[in-house]
Structure formats: C-alpha cells, structure tokens
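All protein chains of the complex are present and in place, except for one that has been dropped.
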Amino acid sequence: MKILYFAWLRERLNRSEDEFDVPNSVSNVDELIDWIGENDEAAKMAFENKKLIRAAVDEKIVEHDYSIAGAKTIAFFPPMTGG
Amino acid sequence: MKILYFAWLRERLNRSEDEFDVPNSVSNVDELIDWIGENDEAAKMAFENKKLIRAAVDEKIVEHDYSIAGAKTIAFFPPMTGG
Amino acid sequence: MQSEVFNPGDETNRFIEQADGAGAAVTFTGLVRSSADNPTKRMTLEHYPALAQSQLENMASEATKRFKLLKVTIIHRFGMMHPNEPIVQVMALSPHRQAAFDGANFIMDWLKTDAPFWKYEETPDGAKWVEAKAIDDKAKDKWKA
Partner (left out) sequence: MQSEVFNPGDETNRFIEQADGAGAAVTFTGLVRSSADNPTKRMTLEHYPALAQSQLENMASEATKRFKLLKVTIIHRFGMMHPNEPIVQVMALSPHRQAAFDGANFIMDWLKTDAPFWKYEETPDGAKWVEAKAIDDKAKDKWKA
C-alpha cells in the first residue's frame, strides 16, 4: 500500500511517501494512522492531533472511519488552503 | 420648469422635453402628471398607468408624492432596464 | 459611461494592477444576449446622462463602504450595440473573496432597477422596449439591512 504525505506532514516526516505491507487487521483510516505511528516516533508526533489530519483513499477524500480494504494509495494531509 | 421624457414615454409623446410654467397649485409629482395630461391627450394616454411611471426631481429618483416646489428639472420614465 | 465598445479583459487587467494588498477581484460582465430561441439583431440603450452618472457613483461608494472594498469600477455603455458585445462591467477588489463577490453582486442588483438606462431590442420579429422584471425588484431586497 502506497502512503503519500503533503505539506507540513511531509516536512515533519521528512519524506513524501512510504510503501507498506499493511496487515488485514488494520481496517480503516483511523487505525492506519495509529499503525503507522506504532514503530515511527516522527509519524506518531506528526499525526498526534488527528483533527488536523485529512485523508484520501484512492483519490477520494474520506472520513477517518472509511475502510482501507483493497486500497492502493492513501494520502494524508493537513486541512486544505488553496484558492 | 423643464420636463424630460425617456424611452417609450418619449416615443409616445413624440418629444424628449417640455418647458412649462407650472402653477403653484400643482404641488407634487402625482399632481404634475395629472396637470400635464389635462390639455394633452397623448400625454394623458402615455401616463395612464401611473404604476409604470418613475420620476426624478432635479436628478434624484423620488416617489409620486414628492414635492416639486422650486424644482428646475423633472424627468419621467418607465421602470429602468439597464445592466 | 461610454458609447464605445470596451475590451472586458483589458479592463480587468487594468483594474487588477491596482491590487496592492488585495487578495480577491470579482468582475461581472453583462453581454448583449442573442440565442437561437431569442435572436437579437441589435440593442440600443437610452440613458439619462446626469442621473445615470450620479446613480453609478452612489452605487460604487455605497458598495465600497458597505463591503469595505479597496476599489470599485463600473463601466456602462449607452447607444447602439450588437450581440455578444459587453454592455456593462462591474469590478470589485477586496482583501477577502466574499466581500468582492457581494460588492459586485450588490451593485448589479441595484443597477438593474435604479440606474436610468432603457433597453430597446431589435429582433427579426420587430423592435420593442425591454420590460422591467419583477425578479429584479426582488433581487434588491436581499441587501436590505
């Protein structure tokens, strides 16, 4: 599963993407955030305030309870500030 | 007192302005409309539906009960359709 | 106010150049409409020059004050014009987008009912004075304080 990071998430993690084999027990976006943080102190801190984390699963913006089963690409980013 | 006419009012009266000595007894816009129509059949017909007549006294849009005392220029026109 | 046709984009660019400190510009352009269903050959706009000038100035300054705009420009043509030519352009510049939208929208709503211009349309079926629409009177109501 490909994970993308944008804006200050990317900066704090010091990388723009990861490639992970995510176990089936990790079923939704919220659980994926926790799973990424488990073995990665920088990620744990960057993701600390979950209210500030937006997610997209296969190029669709979703809530944190959205299922990641079968997903290819999951992106994490702060609230958007375009326009 | 100078009277100006615009759009279809001008067309129906076949002139764009009049110069009248309006008697003091004619005190507001509504009375002026009636006074103009008294001796002018074309004006009487053109002004027949007073709801469709807008007026400006000295370049200020006003209601029909607005006083014309001391006015120099009074304009009559249909509802505006600019923009 | 002018009888000559104007270039909408050039006017927008000239307006935006004054944007120091602004974040948002809204441009409304009104065009001579002509469709297959309602073809227009040409349109003539009659106006009452002195009153039109003062009404447009009043609208611009009222909108500037009300929406705290940095700048407002109104261009309004009179005389004869052809399909797809611009008739009117209203531009509003503001630090914030909603004020720019509201300022231009407010001016257009007032302009439709309170600026002394009258449209005379020539179509293949004949010529007529355009009638005022009740919806235009209502549009103004949304800005009542």
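Labels for the chains are A, B and C, by order of writing; each one numbers its residues from 1.
The definition used in the following text is that a residue touches a chain if its C-beta (ideal position, glycine included) is under 8 Å from a C-beta of that chain, and two chains touch if they have at least 3 such contacts.
Keep in mind it's a predicted model, so treat the numbers as computed, not measured.
S.K.: Taking the whole complex into account, name the chains on display that the unshown chain touches.
M.R.: Touched by the chain not displayed, across the whole complex: A, C.
S.K.: Taking the entire complex into account, which one of C:Gln2, C:Ser61 or C:Asn84 touches the absent chain?
M.R.: Hidden-chain contact among the options goes to C:Asn84.
S.K.: Just one of C:Met1, C:Ile16 or C:Ala50 touches the chain that is missing; which is it?
M.R.: Of the listed residues, the one touching the omitted chain is C:Ile16.
S.K.: Over the whole complex, note the residues of chain A touching the chain we left out.
M.R.: Spelled out for chain A, the touching residues are 4, 6-8, 10, 56, 59, 61, 75, 77-83.
S.K.: Go through chain C and note every residue touching the omitted chain.
M.R.: For chain C, the residues touching the absent chain are 7-13, 16, 19-36, 84, 86, 95, 97-98, 100-101, 104-105, 108, 139.
Here is the rule we use: only the chains that are shown with their structure count from here on.
S.K.: As a quick test, compute the distance in whole Å between the mean CA positions of chain A and chain C.
M.R.: Averaging C-alpha atoms per chain gives centres 48 Å apart.
S.K.: Where the centres are mean C-alpha positions, what is the separation of chain B from chain C, in Å?
M.R.: Each chain's C-alpha centroid was found; their separation is 26 Å.
S.K.: Could you please state the distance in Å, as a whole number, between where the Cα atoms of chain A are centred and where those of chain B are centred?
M.R.: Those two chain centres are 72 Å apart.
S.K.: Going by the touch rule set out above, which residues of chain A reach two or more other chains?
M.R.: Within chain A, no residue touches at least two other chains.
S.K.: Give me the residues of chain C that touch two or more other chains.
M.R.: In chain C, no residue touches two or more other chains.
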